[in-house]
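First the structure, which I've put down as structure tokens, then a few questions once you've had a look.
Only a single protein chain was left out; the remaining protein chains are all shown in position.
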């Protein structure tokens, strides 16, 4: 159980931190202001392309792909600390081609894609030329139970025909989003985990319609966004199915382990940022003749934040280390553990940071409400807290059988 | 300690509930959709004027003014239950001319306004013809300590000259907002609670500039809104000062007691609505073969919500009863107690309702994120939790002296 | 919903408070020291008999029996405030013949006892000459589900024969304990709520054996105590059955409503005492150059304690008022609500009071650990938190059907 970064990991991390310090933090405020000032904010501003090019040139690119011919060959444990660093700014992940859901989609293609699928979609994704979305959650049913899925991917001869309605398809609003991964029911009468298929859908295929973009606590998260998408008789060749019909669940399972570590480490980075902001505000403003930090229980809040961040980080690093050393099956409980504990930790700390900022905290002058929305969504996305607690308990009870 | 409504209170409450059921709930969804669809949503849609007229015709008007020549003459205890009812819909309070900050501003004018001030501003406010804003909080200092206030209201001959910057001036975006109550420093060397004045400022006075509208968790709350406002050498006759120079704190003190009861009762109404939505969703969706309500700790969440709402309501009713029978000074601890407990209760229940809704909970398909934003702001507005806890503790310790 | 005491209630309450102040508080420390110093602490010290006589002489006797020919004829709402007062000292309830489980047992006899049963057991209980126990919970099964009960009360001719093992039979260690109420299975195949009988068992009946006294957090609660009792072929005439065979559940149901209000109000009295002790300690000791009360979040703790006590009291008073005005069936949700909220509130406040006392808090120099044990047991006794939350949720869901 060694959580220290490898020497390669340490080297890349140092370079990444310096990139964040020199290239990202100084421009992010202006970037978000510029973006909001656009009549149409669903665009890629030039600064993004510039920074992507710089990051790529420095080798800070595709860091999330461990031991792969395609990526940077960095272990989950090493990447975890990088994801934390990227999590400090909402602007950062894409700059390193490390943003969800593209990371998960690329992993799926690396592991399950055909040569043709790789050539058509994986290479441009790895290159940062196009973006993608993942269409799994549905508005009509409780998606916490994946077996509720109603969308269909029916085989008709050499074609697969998609029908259904998805939502919370993150990234679908991005102007470069060219491909969706759609999951649907192919063999309704097959065994429980062999009923569904994953299909690669070019976004401009007839029958695909983005019905609306969904706000999260009032924010649309431009230029990525979260879409509600209808699929009406969308016809594609069977070769669009990833790994063949009926393997959707298997792929989904493998996709989510590392993705959850990434989300959690980014959330830890966000929590560090929130604590940082909290301390800056609490030490720079006065009330009742004292810096706010010296009033009431404020120091306790800071101490508790530090303690809960430390604990969350260690558990997430252990999970990354387990993924590296024992694989997804050897990290099942831990993946669910961090998925419960980290977003809740972030939500709590951000809530307290908001309180310590007074009215400014709920405005857009600080990134706190965005962090709050991120935390709040993470408690639902990739499985709600309840499902993950259930899995942790189930595995715990198995030890006693 | 009798919390039952009086017979008059009961009668009005019954009428109000029926108005809500027949006129408000059926149209509110469409109203908010129509409003959001406007190119410029800072407008009063016709349905609002229609419903205001109906409500007025039924005597459901200015219900918040107890024992007054101007209002409906309803006690705080009776009004509390009405405020709860109105709190179930964000659309409702204005329909009965009972929305903040106009209610507080009207109360100030009833109690402290000169005849001239009453004629010019109170009567049209009571009539629902104009709206108002209250300019107290400042961006540059911790406003939780009111003595931090930096804006000035300097007497120069027969004039008072206003300078400073305010924010969270709620309602200032409303097209009918015609008058602001501004609070500023008049006698910097006077005794601690006689330094400030409150001044009535027509919104179109030269030197008054709404610099921007502030989003709360991404929502601008059109058509009311929360503004950041600069006052630059705003000159007004001394007669614009309410109750004379140096009485700002005294007025503010009296303004806040009933206002906090109103806020809290509306929050209780919102909590009932959130619980209602939670139960509807939890009983109508299934996962893992059961209605969601029967999974894990969900019934516990519902039970705890019911218990905390009941407790919060009783404490708020007691506070209203104390205001009626012992006045603001006799309800000081209780006013602060509810100000702490009710918004936190609402925040918790809404957070849980969001969780039970899944992704839909963070979208705009349900009023949950708006309720969340309301709860979150209430924990800061009219004094943050910390200040109110401090006051409750101080009064508690005094009993032991 | 009028929670003010009636004029008679106010008069008795005033007398009771003065009795507590003059007769109880000054001697309680010494009483418990004397009791602990006994070789055999399962005794009634003379001071108890003395104070009982004084209380009786003042009419402060059997205050818990509302509208009865037997008791003081005080409503639940009026008695609630008296129970709170008694709850401030563990020594108090018996002095007024108002201690559990005798109160509940007397109520059962008033409502369901035959003339003979009343004469034999009720009158001496009302007189304070004997004490009683209630034998319901069983060690071998989860007693949170009352239908799990395994003990039997089998009818054989004119006799009823008892077999089984009970525990947490409170009061059975008292030297004056002469009678037990035993609940057991009579018609195993009868309808779900008509299977059990309640039987009056003289403690010295052959076959009744107190196996051991159970400590609660290390305390035996002398001279009352909580016993584990075996019943082996205990034979009694059928006339010992209360209200006839098969009515056990019906009686249990009615017994518990007022009893839970009593428990909760005593717990509120204990919470007030704990808050009082907390403030005394926090204002009288210094650390780091300040009274402890001014350190960190301590004032917040005091404020939160005050707020949660106020809320718990109001909800309990409402429940008492409902019992008076709508009966047990009209107060079902509220009885369960207070049973959840009040013991948890007490446990939290006592835990914080302990923390503020430092090491002294966990010792016997203060009544805090006894209060903690009381709170902790109350979360299990008369139905655990979980069962009560379940009932509250169930009744809440019924409103939506």
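Structural remarks
The chains carry the letters A, B and C, assigned in the order they are written, with residues numbered from 1 in each.
Assume a residue touches a chain if its C-beta (ideal position, glycine included) is under 8 Å from a C-beta of that chain, and two chains touch if they have at least 3 such contacts.
Computed from a predicted structure; not experimentally measured.
Considering C:219, C:250 or C:276, the position touching the chain not shown turns out to be C:219 (whole complex).
Where chain B meets the missing chain, the touching residues are 296-297, 299-300. For chain C, the residues touching the chain absent from view are 137, 139, 141-145, 148, 167-168, 214-219, 285-288, 292, 295-298, 351, 354-355, 358-364, 369, 372-373, 376-377, 379-381, 384-386, 389-390.
Those residues of chain A that touch the chain absent from the view are 1-4, 275-276, 279-280, 283, 293, 299-300, 302-304, 306-307, 310-312, 314-315, 318, 333-334, 337, 340-341, 386, 388-390, 392-394, 396-397, 400.
To be clear about the criterion, only the chains that are shown with their structure count from here on.
Distance from per-chain Cα centroids to the pooled protein Cα centroid is smallest for B. For the self-contact between chain A and chain C, the two sides draw on mostly identical residue numbers; the shared fraction is above half. Note: centroid distance chain A to chain B, computed from Cα atoms, is 38 Å.
Chain A and chain C have Cα centroids lying 53 Å from one another. In chain B, 386, 389-390 are the positions where the chain touches two or more neighbouring chains simultaneously.
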